[in-house]
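Structure first, commentary second.
Heads up, one of the protein chains got dropped from this complex, but the rest are sitting where they should.
As written, the chain order gives the labels A and B, with residue 1 at the start of each chain.
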Amino acid sequence: MTDLLLSQIKLGDESPSGTDEYVVNLGPQHPATHGVLRLVVKLDGESVLETIPVLGYLHRSIEKICENRTFPQGITYTDRVDYASAMTVNLAWSLASERLLAIEAPVRAQWLRMIFTELQRIASHLLWFGAFGGDLGAFTPFLYGLRERERILDLFEMTCGQRLTYNYIRIGGVMIDVLPEFVPKCRAFLDYFEPKIDEYEKLMTYNPIFLERTKGVGIIPAETAVNWGICGPSLRGSGVTCDVRKQTPYLFYDQVKWEEPLEYGADCWSRYKVRMNELRQCVSIIRQSLDRLEPGPVEAKMPPILKAPKDSEVYFRTESSRGEMGIYLVGDGTAKPWKSKFRTASFSNLAILDKITRGWKVADIMAVLGSLDMIVPEVDR
Amino acid sequence: MNPEELKSSLERDFAGSLASVAVTPQKEVLAVVKAESYVDFCRSLRDRKDYGFGHLSCLTAVDYPAANKITVVCHFWSYEHRHQLTVKLDVDRGQPKAPSLDGLWKSADWFEREVFDLYGVVFEGHPNLRRIMMPDDYKKFPLRKDFTDDGFIVKPN
Partner (left out) sequence: MSGADILMTVKALLQPVFQALGLSPTLQTVVYAALSAAVVFNVAAGLTTFLVWMERKVSAHMQSRIGPKRVGPFGLLQTVADAIKLTIKEDVRPAHRDKIPYFLAPIIGFVAAFMGLVVIPFDRGFVVEDLNVGILYVVAITGFSVIGILMAGWSSNNKFSLLGGFRSAAQIVSYEVPLVLSVIPVIMVTGTLSLHHAVEYQAVNGWWFTSLRYAVPMAVAFMVFLTSATAEANRAPFDIPEAESELVAGFHTEYSGVKWAMFFLGEYIAVVVSSCVAVSLFLGGWLAPPGVDALFGMMHLPFLPGYLWFLLKLLVIIYFIMAFRWTFPRLRVDQLMDFGWKVLIPIAVLNILLTGLLVLGA
């Protein structure tokens, strides 16, 4: 199979610099790429002529499996679609199923879902921060980011017993109510974390070497980005208002005050800055949600077997940490979906890699990949 | 436009191209388009200012072996007007062929490759219709309902 791919890459005789072109494999095992991703790169010296991502190394046929599982059973698979941001995928599936099955979750559950989704967004961005620094050669941000992330994972473990694949946000609400000490611990974490964001910005954002590596690199103009299906913070880095939480508010995102951070540089630095600003917004949302938390049930009354109506379907878009997470479910009158589709942000964001790295250097592929915040299990499902 | 307005507007503007338009119980607008007007319809959706569907959110397919068809499903979103539209195109299951939307939205590129890989739908006009998840020389189409596992694939020496 490799021969088919490599035979399609034509090595020209006249490269721009007059030297030979050659093909290099970055991955699938590689310390840099965020997961098992293979990039076949055609190079002329250091300059990239063509980048072909080869997917499928992490294809676990989750969509096909979900056709054989009931709607609640599908939630365990959603954790694995994006393991760095599992709560957001849980949420997307739950909201999509609820719309399909005409279930409404109680108010307390909605607030709890918001809190956990935003905490997850912080955790995911911290992991991205570390990985991005690591891609560029700065090893220290990785440890700082993970140190903070540990505290969030402790909060998650206290609530649902899991640190990575939570299966917490369920159809009809959440799995279990939070412990009494959750709220003060969460507030303490937010108070501790907010000044840390400024600390990290001091370390990286205006560092001359970091600026050299990211300013002006990987520019995606706004129209191109929309046409290529880029979404999430990567699109906001190009100045397009696209946050699903603002465009079609779900949960209570329209009842808390928060801003959608935008940058207009459209380069890696802008995408980085958008995510750093998002961290601040997440903290603000969580604080407001904690204030609005009222006692109440956390799970809706549902029939024991959830059956979707015949010939029904739903396409529900949510904003995961990486961008737009859309879940398409088709019901056929039974308890299992006829079809499930995960529209993941990383899949669309990766497609543009070839276009924007042509003519740049190998090191820029890493910078761009890092700034697009890609998680490979999302790409392959 | 809210779903009702969008439905009426589509019925008014594209009566000839669409087989049906409806608002589902889940409050989504669902349009089934005729094969010959598929590309033009989508182009109008993108280019007309009152629709403004600049974002192809998802392009996938659903397999209905009982009805001997595979349905290509596109979900469009407009950032300006904030409305969503689902467009369906039925293709014959024996010889699945559909026009490609790659010329209109580049995000269709990889979506259509995935549909080709997993369902076998050939998109005409696609610049690079190759498998994307499965190996290039794989013969079956995994997401079809009649897919059976090969077990271990023994490579020839």
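As a convention for this text, contacts are C-beta pairs under 8 Å (C-beta built on N, C-alpha and C of every residue); 3 or more make two chains touch, one makes a residue touch a chain.
Fair warning: this is a prediction, and the values are worked out from it, not measured in the lab.
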{"item": "Chains on display which the left-out chain touches in the complete complex", "value": "A"}
{"item": "Per the touch definition above, residue among A:R213, A:K273 or A:K339 touching the missing chain", "value": "A:R213"}
{"item": "Residue, one of A:V107, A:A138 or A:A335, that touches the chain absent here", "value": "A:A138"}
{"item": "Contact residue for the chain not shown (choose from A:V107, A:I219 or A:A363)", "value": "A:A363"}
{"item": "Residue numbers in chain A that touch the chain omitted from display", "value": "22, 24, 30-32, 45-46, 133-140, 143-144, 147, 203-204, 207, 209-210, 212-213, 361-364, 366"}
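As a working rule, only the chains that are shown with their structure count from here on.
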{"item": "Intercentroid distance (Cα basis), chain B paired with chain A, Å", "value": "24"}
{"item": "Partner chain A, residues of chain B touching it in the complex", "value": "24-26, 28, 30, 54-58, 60, 62-63, 73, 75, 77, 79, 82, 84, 86, 105-107, 109-110, 132-137, 142-143, 147"}
{"item": "Footprint of chain B on chain A - complex, ascending", "value": "1, 4-5, 55-56, 59, 61, 63-64, 99-100, 102, 224, 226-229, 231, 240-242, 247-248, 309, 312-315, 317, 324, 326, 328, 330, 338-339, 341, 343, 347-348, 350-352, 380"}
